[in-house]
Structures are given as structure tokens and as C-alpha cells.
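Shown here: the complex without one of its protein chains, the others still in place.
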Amino acid sequence: MGANRCAVVGVGQTNHTTVRADVSIAGLVREAVDRALESAGMTLADIDAIVIGKAPDMLEGVMMPEMWLTDSLAASGKPVFRVHTAGSVGGSTAIVAAQHVMSGIHKRVLTVAFEKQSDGNAMWALSVPTPFGVPVHAGAGGYFSPIIRSYMRRSGAPAHIGAMVAVKDRTNACKNPYAHLHEPDWTLEKALETPMLWDPVRFIETCPSSDGAAALVMVSEDVADTMNVPKAWVHSTAMRSEPTMFAGRNQVSPRAGELCAEDLYRKAGITNPLEEIDVCEVYVPFSWFEPMWLENLGFAPKDHGWRFVEDGVTEMTGKLPFNPSGGVLSTNPIGASGMIRFGEAAMQVMGLAGEHQIDGAKKAMGHAYGGGSQFFAMWIVGSEKN
Amino acid sequence: MSDKAADKPLRVRMPIGIDYKWCAGPASTDYLTGLKDGRLYGRRCPVCQMVYFPPRNGVCARDGVMLGESVEVGPKGTVTTFCIVNVPFLGQTIKLPYVAATIILDGAHLGFSHLLQEVEATDVRMGMRVEPVWRDKSDWDYSLENISHFRPTGEPDAPFDDYARYL
Partner (left out) sequence: MRDVGIVAFAESQLTYGTTNTPVEMIVPTVNEVLKNAGIERTEVDFWCHGSCDYMTGQPFSFVAAVDALGAWPPIIESHVEMDGAWALYEAWVKIQMGEANVALVFGNGKSSAGDMNRALTLQQDPYTVAPLWPGLTAMEGIGACAALQAGTVTERARRDGAKNGNVLVSGSESADELLSRAVTSAPFRDHDLPAMADGVSAIIIAAGHAAKRIAKRPAWIRAIDHRIDHQNLGWRDLARSTSAAIAASEVGVHNDKVDIAELHTTFSHHEQLLINALQLRTDATRITPSGGALVGNALMAAGLSRFGHAARAIFDGTADRAVAHAQQGACLQQNIVAVLEGN
């Protein structure tokens, strides 16, 4: 039995910022949910099942908040599911939700991913020290910057590449009303003057900490065919995981990411990703991950990802725009970021990306990763049925 | 506590304190007992033959089998990569800026993070050879913190190809 077709018919997200003191957790979630439902022309009563994703509950201090959100999401009597796959969770949640439809089990699924991390202390939650160890790391940046150094050394990338990506993403974000950071005046020179936080990663090359949520409404083909709204058809989804550490593990370009992308393209019938994909929303929390993921995802040959950046391939005007939304680098509610990527990819092929729309986008990729670059979740969506 | 402005929602501060018991587990217990004695013990995987220091959960993550024999490693090692930390965070005890290095001890095949000192941050290089500097014996406990930091040995750097596959 093959999978049934599934379409995204509604996308919603919050106005992301450092502290959403104006809403409760439920209010934050509903802002995204209500916008998604409104864009789909549906209500909560139409929804058969709800799939919720977020990162560690220590970020807010609420254990399994989806159980409490039942009341706010009119979910009493319905199936509610909670996915948690670390940083990739927004993406894997969208995939699990799509699978609820593609399996034929449900026809109308609402999925939402969120993080109201200003409620807790994000840096603490990301690096709670475990006994018997040495507390040298300072958050995710402390974990990833040595790996970034390895990439720079391996590939021979010049030092300004990270800053180039950062300037691109922050500039793109100015065209995205929902993005957290709106900083229009960055230049490469100014960027290279910002201090190092975890050398070799600079201040500007680092994502912010945001409160935010994203929601998608996904329906079966027969339901989608009756709806007069823009649609993003799910062409393929893929997930892969590998262990955090083992002797000889490639932490710069993890095999799980490569295999996930290969599986994704194969299932979507894509043989030349660079030519066939129009735009990518890729999880880049530290700007150097852009050249690294260009290689990992098979767009650029090994050690050449940085050349694509330098040549402007990933600019909005380039051959393969990366993160026209401004990406994780401009907005990062941890649990939501993956779904924002998947949702922004959908918005591109639905023609709903407003000022940051890539003209004529027909096929888009959404990408998320988590843990020690070990969990990968990706999808390809298209304006046409696959 | 409550916000006086009429149009902003009230905020409540809820301190959450929960005590947990953390078990190192048998594999880590051996490793930590070794540290209390000033010794560095890793464990070898019976399948891939790689030595894990520290042994983490006593499992070879690659092969899904419990690690086997105890192997003494180091004391010297190689810096595979590193970063210079310049950002303050909650619970930080080390003075900024500091070098957090990933080090593979001689005889082991997995890196771990530790502090690198007695060298200018700008002079630290991938491939640098380093050795541990232990705290005073009277301060020793079941912890990798018995090693205060690592410092350069002065030996020539390890060639890139020697450690490239561990990056």
C-alpha cells in the first residue's frame, strides 16, 4: 500500500521576539494556530487530530504542556500526540503529522510547534551540567564552534564566509514581518567587527533566543481538492539519526544528514537537487552551518560549500536561495524552528511568502536538525501534486 | 510580582526545585574511581576495537554492545579542535575568555572537552600536543575536574592526517 497524498493548506506563525510577555503559553500557541486555520478557511472544530512538538520542557518549566493545551486547542475527545526530537523537533513533528494523513488514518490534522523559552533560562536548559563532568561548554555555541573550526580547516574556507551568511540572513529577515530580528544595516565590514562569542563564531553569526510558535494544517488529497486555497503538496519526507559520539564519527558532515537527503530526493523523484529545487529553508543556527549543509545536502561538492556562499548562490537572487525568511539565524524559538523552516518552504510554493517570496518557486525543501548534529528531518513540498 | 499596568497580563514567578539522584553507572564508576586515584581508564569495544575515554554509558554507540576491557590511556593527548569561549552564562565558574578544547588522549579514539591553559588563546592550534595538570591530591574526587586543565607539552603538533578522521 502506498502513501496517500497530503497537502499543507494553512500556515501560521507568531510574531517572534525575545519575550512575548503579552501572551501565556496557550496564547502564543493559539496565535500561530489561529493564523494557520484562518489561512486554510477552517476552524478547530474541523480538526481530527493534533500533533504537537517542542524541545525540552525545562525551557518553560512545564512538563508535557500539550496535555494542558488540550483545553486551549478544543482537543477534548480527540487524539493529541507529542513529538520531541531535540532541535529537529519542529520538522519531525510536521513529518509525523503528515504521516497521520498519508497513512489514511486522519483527514485533517493540525500540527503546532512552539517554545516560550523566555519563561525559563534557555542557556541553563541547554547545558544543565551533569555530575562528574567538566563544565567547559557554554551552550550550543560552545558545542558547535569547535566543529565549525574543523570545517574551516578541512575545507580551507576563508574566515569571512560565516559573516557573509549572517549578513544575508539578517537582511532577508527584514522582508519577513514575523522574524525576530529586523536589522537592516548590516554590512560585511560591520559584521567582521562583531566580537567572537566562541571563537571562531562571532556574535552576528549566532541565532537569537526567541519565543514563538508555528502551525500547519494538513489535509488528505480528497479534502484538499475541495478547497479553494493555495496548497503545498508533500512530495517526500525523510528522517535519520545517528549516535552523538563514537570513534571516528564525522561531526562536520554527518552521514545521517547525507543519507536523509538522499532518501528525500529519491522519494521525491529528484535526481539533480541543485537544478530541481527552487528554494531551501535550512536549519542554520550558526551561520557557518550554511556552507556545511550545502555540502551535506549534496548541493555542493565536499569542501566547496563555502564557494557557493561566496558566489552568491544562496542569496535571494541566486540559483538556490537559502533561508529567504531570514532563517534560524534571525528567529529561534528552539522547538518551533524546524516547523518554521517546513512552513516557510510550504509558503514559498503556495505563493504566500510576501516580500521574501522567491518568484515562481514550485519545489521547496524544509530542513531541520537537532542534538549533536545527529537528528535530521527534511521534507520536499511542491505547488503541484507529486 | 503582579504588573500594575492594566493592559499587560500578570506574571507569576514560580521557582522550581526538584532533586534528582544521578547514577554514573558501572562503566563510568570505574572511570571515576580511576580518576580519584589519578589514573585515566577508558574502555575498548570488543567489536570495533576503539577505546572510549570517557566510557560514557559503557556502550559502543556504533555497535550497540557493552564496552569491554579497561584500558589505561594518556596521559598525553592531541587537541583535535577547540573554541575560545567569551560569553558568560548561568553557572559558569571559569574566568573568561577560556579555551575549551576537544582532546583525544593517546590510546583512545574519542575526544572529550576540557580546559586548555598556560598558553595564549591565539597560540592554540588544532593538533597541539597536551598533557594534564592535576589539582592537589587532597582535592581529588570522583571527577574529571581532578585535572585542573591541560597544557601544551611543547612537542611538535600531530600531523593533520593523524586526527582528521576524529573531527
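Labels for the chains are A and B, by order of writing; each one numbers its residues from 1.
Quick note on the criterion: a residue touches a chain if its C-beta (ideal position, glycine included) is under 8 Å from a C-beta of that chain, and two chains touch if they have at least 3 such contacts.
Just so you know, these numbers come straight off a predicted model, no measurement behind them.
Peer 1: Can you tell me which of A:29, A:42, A:62 or A:196 touches the chain that was removed from the display?
Peer 2: Touching the chain that is not displayed is residue A:62.
Peer 1: Out of A:21, A:128 or A:188, which touches the unshown chain?
Peer 2: A:128
Peer 1: Given the contact definition stated above, which residue among A:71, A:311 or A:384 touches the chain not shown here?
Peer 2: Of the candidates A:71, A:311 or A:384, A:71 is in touch with the missing chain.
Peer 1: Who touches the missing chain here, B:30, B:63 or B:131?
Peer 2: Checking each option in B:30, B:63 or B:131, the one touching the absent chain turns out to be B:63.
Peer 1: If the missing chain were put back, which residues of chain A would it touch?
Peer 2: Where chain A meets the chain not shown: residues 1-4, 24-25, 55-65, 67-68, 70-71, 75-86, 92, 96, 99-100, 102-105, 125-126, 128, 130, 239-246, 254-256, 259-260, 371-372, 374-375.
Peer 1: What does the interface between chain B and the hidden chain look like in terms of residue numbers?
Peer 2: So the residues of chain B touching the missing chain come out as 12, 14, 16, 18-28, 56-66.
What we mean here is this: only the chains that are shown with their structure count from here on.
Peer 1: Between chain A and chain B, what is the separation of their C-alpha centroids in Å?
Peer 2: Going by mean C-alpha positions, chain A sits 30 Å from chain B.
Peer 1: For the complex, give me every residue of chain B touching chain A.
Peer 2: 8-9, 11, 14, 16, 22, 24, 28, 32, 45, 48, 50-52, 56, 60-62, 80-87, 89-94, 97-98, 100-102, 109-110, 113-115, 121, 126, 142-145, 147, 160, 164-167
Peer 1: Would you pull the chain A residues touching chain B in the complex into a rising list?
Peer 2: So the residues of chain A in touch with chain B come to 21-24, 61, 121, 123-124, 127, 129-139, 141-142, 145-147, 149-150, 153-154, 195-201, 243-252.
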